[in-house]
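The structure follows.
For this depiction, one protein chain was excluded, whereas all remaining protein chains were kept in their positions.
Our next item is chain A:
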Amino acid sequence: MGLAIAASLLLTSCKDNATSAEATSSTEEESVQVESNKGQAYIEDESETPNALRIALGSEDHTTLVTAVEAAEVQNALVNVGPLTVFAPTNAAFDALPEGTVEDLLKPENKEKLAYILTNHVAPSNYPIDMLEKNIKKGRTLYMASGENVEVSRDGEDILVGEARILGTVKASNGWVHIVDAVILPKNK
């Protein structure tokens, strides 16, 4: 899995121009703002390590997540200086939700609810695998940007965040991205 992500990252860097061009044109339609006032998500970034948003944009396994991020308009949070750790559910993870859930969440009137769910996948601070293992050992929970605390636990060789299993890990310029096999549903909404 880790390899697949790495491969898709390589592809991303080749496709970079195309992706950013698309992103620009879609927002141009939405607003008449000054070009450079769209936010940090649209700054040209030459650093070799992509930020969390660019990682998601470049992954074929995360098109649903990207759609959701755009619908909830939380792109800028993913390129913030951070540090942040993103638990990124795969398309299959979204597919596993009850039928109609994703379509429902993508409706404009549910934007706030969607944003809440997405921020339940982002932990401020750096949590590489060894740090998550330490959290398990020391009994520390993960404080998510939604405001909720999520438990980290071990199941054999795997690490679970809530009920979601970590499938792979990518270093981002502003933190870490862990690919997970389930959506981490918040307790409160």
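Here are a few things to note about the model shown:
The definition used in the following text is that contacts are C-beta pairs under 8 Å (C-beta built on N, C-alpha and C of every residue); 3 or more make two chains touch, one makes a residue touch a chain; residues count from 1.
Everything below uses one rule, namely that contacts and distances are computed from a predicted model.
Not every chain of the complex appears here, and the one that does not is recorded in UniProt as "Nitrous oxide reductase apoprotein", selected from "ATP-binding cassette domain-containing protein", "Nitrous oxide reductase apoprotein", "NitT/TauT family transport system permease protein" or "Succinate dehydrogenase hydrophobic membrane anchor subunit".
From the set A:Thr64, A:Ser146 or A:Asn174, the residue in touch with the chain omitted from the display is A:Asn174, counting the whole complex.
For chain A, the residues touching the chain absent from view are 34-37, 43, 45-49, 51, 80-84, 124-126, 134, 173-175.
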